[in-house]
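Excluded from the complex is one protein chain; the other protein chains are retained at their positions.
Read from first to last, the chains carry the letters A and B; within each, the first residue is number 1.
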Amino acid sequence: MSSSIQSASTSLKAPDSSQLQLNSQGQLRHFLTTEGLSKALLTDIMDVTESFSSVADKAIKKVPLLRGKTIVNLFFENSTRTRTTFDLAAKRLSADVINLNIATSAATKGESILDTIRNLEAMQADMFVIRHAASGAAHFIASHVAPHVSVINAGDGQHAHPTQAMLDMFTIRQVKKDFSQLKVAIIGDILHSRVARSQIHALKTLGAKEIRVIAPNTLLPSTPSALGVSAYTDLVEGINDVDVVIMLRLQRERMSGALLPSESEYFNCFGLTEKKLAHAKTDVIVMHPGPINRGIEMDAAVADGPHSVILQQVTNGIATRMAIMALTLGQHPSSKAL
Amino acid sequence: MSSSIQSASTSLKAPDSSQLQLNSQGQLRHFLTTEGLSKALLTDIMDVTESFSSVADKAIKKVPLLRGKTIVNLFFENSTRTRTTFDLAAKRLSADVINLNIATSAATKGESILDTIRNLEAMQADMFVIRHAASGAAHFIASHVAPHVSVINAGDGQHAHPTQAMLDMFTIRQVKKDFSQLKVAIIGDILHSRVARSQIHALKTLGAKEIRVIAPNTLLPSTPSALGVSAYTDLVEGINDVDVVIMLRLQRERMSGALLPSESEYFNCFGLTEKKLAHAKTDVIVMHPGPINRGIEMDAAVADGPHSVILQQVTNGIATRMAIMALTLGQHPSSKAL
Partner (left out) sequence: MSSSIQSASTSLKAPDSSQLQLNSQGQLRHFLTTEGLSKALLTDIMDVTESFSSVADKAIKKVPLLRGKTIVNLFFENSTRTRTTFDLAAKRLSADVINLNIATSAATKGESILDTIRNLEAMQADMFVIRHAASGAAHFIASHVAPHVSVINAGDGQHAHPTQAMLDMFTIRQVKKDFSQLKVAIIGDILHSRVARSQIHALKTLGAKEIRVIAPNTLLPSTPSALGVSAYTDLVEGINDVDVVIMLRLQRERMSGALLPSESEYFNCFGLTEKKLAHAKTDVIVMHPGPINRGIEMDAAVADGPHSVILQQVTNGIATRMAIMALTLGQHPSSKAL
């Protein structure tokens, strides 16, 4: 990996992307983090997502909004699942897609990350969808691309995963309509989670009433109050009376370290069961970014139960990515015929 | 692999897919096996294949029949060759295609096969093309998909490979016109062959006069008569007076086991040469699903000789897969302008 990113990762634990993300008219140009974006802009993303949701129900699931555009999925960290959602979103917008898994290609010839970007730009790429194990990678690339090129962060280290957060926000809005009365609990490895970080920023901007994080002490952020959340180490206490439960995926590699005792002990304390869920509101919804570790993060009965909106999240993931792709490329569908 | 499939594979040696494959109007919804499908339906598949054959000859080899549909090639067992034919067939129908090699993706994150299916359905996939090493895998998936989703079996364990069988039937019909007077010999590892199994079902339904299987004793089914075929261990005797010779591909891994002595001894007894072929009818056709092991299953002189229709089979493979994709998705081209 490029040493420039390494240093970016070190110096910019939370790079300030708020200015970088908008053009001079205040419109979305890159999508790197939910942090610092206005409520109006997050709402607009959800409104456009809404309009694309209906595309999926049509017999012909395609709109010509990005025809002739070239979108490059530049995955430095493998994720077939996330790449597939961007691939499908781009195809439904009629764009041409190039999938590049960098670990197995140019890097073996010693090309630096910026050389790769410069070359793909010279081939008239219009957008890079970046997945990288280093925090700040998408920010670093966005700060170096040509004026007409947009960057979407598909997950960078432990920093941000903003498209996941926005599909979660859209799903919450679909069911709950309004954020202002919502109590939301996020359960799992809060400390290392880019998903949690992006969700917290979005929930705060959208005006959620209360945000709780629930985890063993070793996986809680050191200063939750600085994030504007309250921390719990007791699951039942934490989900008491909440409207939304968001489970995080547990990285199994944490299990072999000193941070967690064992899978079964984790499940006993922090795994979600129907019994524990009964402490939440009766109309609580349960979310998970997938793929689920059944029997570790939650019981199958919860994952497949009446409160689960997990597959609805997957469906919304396509429309959300279509919306963000269209908006960053300046193609607001409100001004076009779908 | 999922234990559900393991048990499906054990309990459903030949799962009864006859009802599962048809919708309430008797139209093809999934395509899992040739077994149990009516002569009228197999004939309709061949008629539609015929209409798509002409597409390939046009300057622009594309029809818009499946525009906006999303087809997922879900290959749990690697086969570039078969995947390419489905990929091309889908593209010529203007569908969007996602190629997923599951051995190297979600499975590494421990996602179960049904979770994978549920997620892809939530992304509005319209069709799964399944290749799997376990018999019954496609049947298992078809019995769990959403009402609007179709499943095509691209080869499951030793059970079935019905699209291969249909392209073979179409090729036979192209040359021989009528099945009722045909004597057909299938040569090779009958016991383990999903191709042979699917061919035998189709040939019987289409009314072939006589079906023979030719193999060493160790590779013959235990009760050939139950399959409605007659068994031969002598190649010359078996191909005497036949109209069609179908060679199977020999899995070389069998050679290292106890089932077969050596490649050269196999070729001596069961390899097809011009001399042996002279015992068949003078207008016999020779078929092979590819890729050929020249010098093991047959001489190069036979593979490339005047009786061979092997490349014609490859060509027909695209049109056959187009036909089956269109039919299972309810897009009968007779009601559309090509």
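Rule of thumb we're sticking to: contacts are C-beta pairs under 8 Å (C-beta built on N, C-alpha and C of every residue); 3 or more make two chains touch, one makes a residue touch a chain.
In this text, all values refer to a predicted model and were calculated from it rather than measured experimentally.
Enquirer: Any idea which of B:Arg92, B:His139 or B:Arg194 touches the chain not displayed?
Expert: B:Arg92
Enquirer: Among B:Ala40, B:Ala103 or B:Leu311, which residue is in contact with the omitted chain in the full complex?
Expert: Missing-chain contact among the listed residues: B:Leu311.
Enquirer: With the missing chain put back, which residues of chain B would touch it? List them for me.
Expert: Here the touching residues of chain B are 56, 58-62, 78, 80-81, 84-85, 87-88, 91-92, 252, 290-293, 311-312, 314-315, 317-318.
Enquirer: In the complete complex, the non-displayed chain touches which residues of chain A?
Expert: So the residues of chain A touching the unseen chain are 67-70, 96, 98, 100, 104-106, 109-112, 115, 118-124.
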